[in-house]
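For reference, the structure I am asking about is given below.
Note that this complex is displayed minus one protein chain, with the remaining chains in position.
Chains here go by letter, A, B, C and D, matching the order in which they are written, and residues are numbered from 1 within each.
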């Protein structure tokens, strides 16, 4: 009865708010979103219209193109400008596909070094951040001392990023290597590049890491890591871990939603940047071929 | 309900009548922790928001009203990256009462209204990374100019060093919007100048020489890369906070016999003759939601296509997507060294100039940074 | 939080998302909160229209929308989705309803799957704002008056006529200007 | 490895990422006193940090208590998180010096951050201590 008699106020529902939200966040019409940087970036270059087929695994290859999902911090124009700057940078440096667990070498200019450049080889143990802040950490053991180096992906001092061995590990973060024996993170500085056959999927290295005895930098028994071998702890540690576990969190649908960028938005973003990215990649491949072709002639 | 309220208010005997926005006597030693005075609106401020009631219009009729709006003012369009309206009769800059006065350091230019977009890193030419804040100048137009003689604000700037200078008041609006969502009186402010209602209004004190014709568009090119600006905005509202968060006190130890006062401020006063709490003592209270000025921020880069200004540092008050006001800085050593666009910049015709950078800022179109070897 | 999680892909919800979840005052913590929400999500799928406190309804809405969108996205053969439905829906026959009734109903929807209305509150008794949450396409009579009924209201009639006059004037002007052009 | 375990035998305080007073450190040069202390499993402790924060980082001068003596040292590597392009190590490394900035050892066995070259050069004054000698004995830069 109550429902019938009194007036209802409709609010925050249905299509209207969606529209409103889009108006708030996107300061450009859809056509502008599709080809944003045509006039701005390449100036007078006329490009052939290509129907971009964005591969579905783009979000793994270019995770930093997805914005920070925190709603309070989002602004479509800033995200767009950031993406444009990122693509500009990618035109000057080849940022290859890599994952946590890949072995990489980074050459960068360094004003402190005697020859003004350094090179660091190591395993990628962490990849963080989005946009221009994206960074990754390499780890290696040099002279029996574990050394880690953090690099910003879009830092203009980086000259070259090489992936020596492209592979994934069982976990998204390999911070436990800090508590593992040095063998697990020792890599030769003069390692050769290992090429994968064209089109092959990225292999997953199923190596299980056996940690040193405690104390550790984190309570790994509570972190639910897949790549850790038996930790060899007393029962009380596992009991406590079980007490503190939050198994319900995987059912918290909204929590998951607030941490991700929805598929529709991802498509929009990658449709915007993919043609540029693809072009850069094609150009790089051409250059590589040229190099390969030229090298022997030089030697001769 | 509101009717009843209104009546009850106005039927009170005059002695009991509630006064709206009367002058408040404030005693203060330090300006920053005094509660903000009750808002007394300036004369030009009119109630903006219309009651949000269901108008029970059919879809057809709603479309018709929208069509009439578009016929009167222009179609919605994206100009400089802002969804606004392609206003029919924007007064071109030819009609500006340009006095052709040469700029000199004593003249005060108008400011701009901008939206804070967030921050991201930029790099300098030496490879150093600096965080920058992005401010977008959103569809700014001059609404009204009140000459110095006529300008009589309800709250006099008692402590303002400039109050003896004959300054005029320039009203600037930002972001055009559908008049259906505002009150008639608010829209009248804009109709008088043949403009569309704006969502945001700002008041800027300007020298009479820097006055602008109503309808003049203001762009990000009003400033140049390398200039220093002041950014005024409302800080993030953090609610009632303790002294540790609000004033950065250290609190008290976690152990060693401390009970129930780990995050308390401790002593607030003296004994004896001075046995009282001095005004201005730092205590818990409401934090944020005040207007604050970030002075002397350097402009690193300007995007003319989207009217975005990058400033150095992340100290600008306010959340992402909040509104801030930009002024020429008041810091004496950072004022303009060379003449800035005066009274404001012209609308540039060439679309080629997209980004302009300050000297020594790394442009993303540049090659990788390398250093020359020592000799 | 500085980067998006890429391990799973979700469909975009067509409702407004609050930046942060709302606390439901649960002594049992986050688990209790989910248990509370489970009850309402279950009831929403069962009765299709609920009257709730606004906070609870707003939270429930997100979870119900997500569950439906997951069901539409993956179908009933996808194991994690089934597990999720099993967790959220306490009465197991309603799982069939989700996959057999609601998924076909909402498959082609371009709008949100649920509606949230602010409900009136009886003045002295209830302090908290109330609201009505419903699944779209439910069999009950509509809560809001239909727009089509409102076309005979006096202002709509007046605007209809004003529209005709306005359009007629506009066309007249256009034809006039066309004729002038022709004359020139 | 064994040295660290030995260290644990007499002190059970948690590993501190910050270098501040009473932090246990690792001597990485080949000075006799340093070598001995590390071999005995009694690594030096920081007893003062010569800066205003009291928390040391790469290039800071500290005073350590080692084998009952007070010796000055330079931090050449930290466990705590560093800015991009600056390395982070698994141990807090120090090199012992005397009052003039001359290292007590003749060789440093571990990699040393390249920034240290600039930092130490900046800290060196014409008539004060000369820290750049430390750079000469380093074998490896990162």
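Here, contacts are C-beta pairs under 8 Å (C-beta built on N, C-alpha and C of every residue); 3 or more make two chains touch, one makes a residue touch a chain.
Note that contacts and distances are computed from a predicted model.
Per the UniProt record, the absent chain's protein name among "Large ribosomal subunit protein mL39", "General transcription and DNA repair factor IIH", "Exosome complex component CSL4" or "DNA replication complex GINS protein PSF2" is "Large ribosomal subunit protein mL39".
Across B:183, B:213 or B:322, the residue that sits in touch with the chain not pictured is B:183. In the complete assembly, the contact with the undisplayed chain comes from C:161, out of C:91, C:161 or C:179.
Only one of B:57, B:117, B:142 or B:299 touches the absent chain when the whole complex is considered: B:57. The missing chain lies against chain C, touching residues 145, 149-150, 152-155, 157-162, 165-166.
Remark: the residues of chain B touching the chain excluded from display are 50-51, 53-57, 61, 65, 68-69, 179-181, 183-184, 187.
In this text, only the chains that are shown with their structure count from here on.
For the pair chain C and chain D, the distance between mean C-alpha positions equals 63 Å. Separating the centre of chain B from that of chain D, both taken as means of CA atoms, is a distance of 50 Å. Distance from the chain A centre to the chain D centre is 35 Å, each centre being the mean of its Cα atoms.
In chain D, the residues touching two or more other chains are 84.
Among the residues of chain A, those in touch with two or more other chains are 7, 9-10, 72, 110-111, 114, 133, 152, 155, 157. Chain contact summary for the complex, chain A toward chain C: residues 2-3, 6-15, 17-18, 21, 59-60, 63-64, 66-72, 128-130, 133-134, 172, 246, 248-249, 251-266. Residues of chain A touching chain D in their complex: 108, 110-114, 118, 120, 135, 142-152, 155, 157, 178, 215, 217. Those residues of chain B that touch chain A in the complex are listed here as 54, 78, 81-83, 117-118, 120-121, 123, 126-127, 129, 134, 136, 303, 305-306, 308, 319-321, 351-352, 354, 362, 364-374.
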